[in-house]
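Note that one protein chain of the assembly has been removed; the remaining protein chains are unaltered in position.
Let's look at chain A:
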Amino acid sequence: MENSQLLVFFLSSIGKILIIVHLLLIGVMAMIWAERRVSGWMQDRLGPNRVGFQGILQPIADGLKFLFKEDLIPDHVDKPLYVLAPAMLLVPAMVTIAVVPFGSSITILGNEIPLQIADINIGILYVLAVTSLGVYGVVLGAWASNNKYSLLGGLRSSAQMISYELTLGLAIIGVLMLTSSLSLREIAMAQGSYPWHWNFLIHFPAFLAFTTAMFAETNRLPFDLAEAEQELVAGYHTEYSSMKFAMFFMAEYMNMIVGSTVVVTLFLGGWHFFGLENIGGPVWSGLISFGIFFVKTAIFLFVFIWVRWTLPRFRYDQLMNLGWKFLLPVALTSIVVTGTLWIMTNSRLIVGIGNVVSAFIVVSIVAGLLVMKTPKPAIQDSDENSHQPLSTQ
C-alpha cells in the first residue's frame, strides 16, 4: 500500500470510529427517550415531555443524575469483579458495531471509503464471538454482588444467553451458504436492491429464530428473566448504583441497537432499498445508503419497543423449552433444507418455500410431541372448554 493510501485509510478509519461511536452513544440516549415516549403513547399516558422539546433532553438529565448519585460499593462484594462487570458488558456491546456496514461507500478526492469501520472477512464470526462475551459481564456482576437475587438473575442470564447463542449461530448458516461469504458487507451486497431478494424471505424461519434469539440476547421482555424486577428485584444489577448501573442500562440499549443493525444487514438487505441507494453522485449515494440503513434500524428498534410493552414475561423453564425445543430444531432444519434445495434446484424461490414448509412441519411435530408428553392437570374434571369462563348459577 502506498503511503498516501495508508494515510487516507488511517484518517478515514479514525473519522468513522469517532462518528460511529458517538452515533451509538447518542442512539442509546435517543432510544431511552423513544422507549419512554412510545410506551407512554401505547399506554395512554404522556411519558417524559418536560426537559427540552418533547422531553428530548430527558436522557441527558437522567445521565447527569446518575453521575451525581453516590457510587456505592457494598462491603460484601468482590470488589475487582464488581467494578469490572459493567465494563465487561458494555465494551462487547460497543465493539460489535465495528464490522457492521452502515452504508455503501463514499468517494472523496478519488479515494473510495467504505462505510464500515472494518470489513474483515470473518465478520459474522467476529459478531458472534464478541456478543457472547457480554454474558461474562452479567454473570460476574451477579456473582460479585454476593446477593441471592443477583445470583439467581446471573444464573438465569447465563443459561439463557448460552442457549440462545446456539440458535443465533445456527440460524445464519443458511444465509452464509447462499452468500458463500462470512463478510457482512458481502452478505449485504449479495441481497440486492429489492425486498423480494432479501434474506428474510428466503430464510424466513431462520429470520424469526434469529430475531427471537436476538431479543433473548439483549435481555429484553419477554426474555428479561435476568432482571425480572417483579421476581428478582432487579436481578443481576440489584447491588449496582450510580454510573455502574447506568452502564448496565446503556449496554442493554446498545445491544439492541447493534443487534438491530446486524439483523438489518443479514436479513433485511442492509442499505439497499429499491435502487434508491444508487441515486446521486459518489458522495450522495453513500449518504443516502446510510440514511436507508438508519431508517431500517430505527424501524426494527421500534419493534423491540413494541414487543416489550405488549408481552408478558416467560418463565425460566419455558424459556429453555422455546430455545431448545422450537428455535434450535427450526434453525437446524433450515440448514439442512437450504443446503439440499440449493444444491438440487439452485433457486432462491424454492429454497424460501421449502424453508417455510419444513419449519412448519418441525414446529408441528415438536408441539405434538410436547402435547403428548404433558402430564394431565392435577384436577381431573377439566374439559375441553376449560379455558372459557363458565357462567353458571
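Here is the rule we go by: contacts are C-beta pairs under 8 Å (C-beta built on N, C-alpha and C of every residue); 3 or more make two chains touch, one makes a residue touch a chain; residues count from 1.
Simple rule for what comes next: contacts and distances are computed from a predicted model.
Per its UniProt record, the hidden chain corresponds to "Complex I-49kD" from the list "NEDD8-activating enzyme E1 regulatory subunit", "Transcription termination factor 3, mitochondrial", "Phosphatidylinositol glycan anchor biosynthesis, class F" or "Complex I-49kD".
Note on the undisplayed chain: of the listed residues A:22, A:76 or A:148, the one touching it is A:148. Of the listed residues A:107, A:278, A:318 or A:340, the one in contact with the hidden chain in the full complex is A:318. Across the entire complex, the residue among A:107, A:121 or A:310 in touch with the chain not shown is A:310. With the whole complex as reference, residues 39, 42-45, 148-149, 152, 156, 221-222, 224-225, 228-233, 309-318, 377-379, 381-383, 386-393 of chain A touch the missing chain.
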